[in-house]
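Let's turn to subunit A:
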Amino acid sequence: MSDNQHEVALFGLTPLEEVLHKMNDQGHFEASILASNDGLPIAAVSSSYDSDTTAAMVALLQTVSKQARVELGMAEVDEVSILDRDRIRLVCRYLVIDGEELILAVMVPPNRCYRRATNWAALQIKAAYER
Partner candidate 1 sequence: MFINWKLRELNLKIVYYGPALSGKTTNLQYIHAHTNPQMRSDLVSLKTREDRTIFFDFLRLELGEIKGLKPRFSLYSVPGQVYYAASRRLVLRGADGVVFVADSQRDRLAHNRQNLAGLERHLRQMGHRPGDFPFVLQCNKQDLPDVLHPAVLKAYLGRNGIPCFGSVATQGVGILETLRTIINQVVREL
Partner candidate 2 sequence: MAVQSNLRDMSLSSVPRTASSILPTRKEDARMAISFLLPPEVADRIESILAQLRYKTQASCILLADIGGQLIGEQGTMDHFDTAIFSALTAGNMAATAEIARQVGEETHFKQVFHEGERQSVYLCSVGDSFLLVVVFSTRVQIGLVRLFARQAVKQLLPLAGEFEALQAQPGEAIDVDFGEALGIEMESVLSGWAAP
């Protein structure tokens, strides 16, 4: 935590980064990333994952969402969740704000809830965008 405070003092977090920090705190997430639909990171907060890993996360989730829509005929995807054998969960929420398609991905530790924290974040992200 003290690292984050140091970072705030030095660089000034952007409002969206602040939202992710708070969301990670609420949900005890190990990592979170907000990215554009074409894979460009918008904000990333992670204690354990480097930017290559998080970029790979986003790329995977984009593909899944697209294929669900195109090949399975599903409606707009709201959430994708991948659970591994260690019960770590990669959750991805798909947001549309003012025509911009965004992906919010979080790494959830075993046996934690995520829906409330990510719902909260989605509202905060929208608010930060529309300010």
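A few notes on this one:
As a working rule, a residue touches a chain if its C-beta (ideal position, glycine included) is under 8 Å from a C-beta of that chain, and two chains touch if they have at least 3 such contacts; residues count from 1.
The candidates were selected such that all candidates are chains of the complex that A comes from, given by their letters.
If you're wondering where the values come from, they're calculated on a predicted model, not measured in any experiment.
Shown alone here is subunit A; of the other chains of the complex, listed as 1 or 2, the one that touches it is 2. Within the complex, the subunit A residues that touch candidate 2 are 11-16, 35-36, 38, 40-44, 98-100, 102, 128-129, 131.
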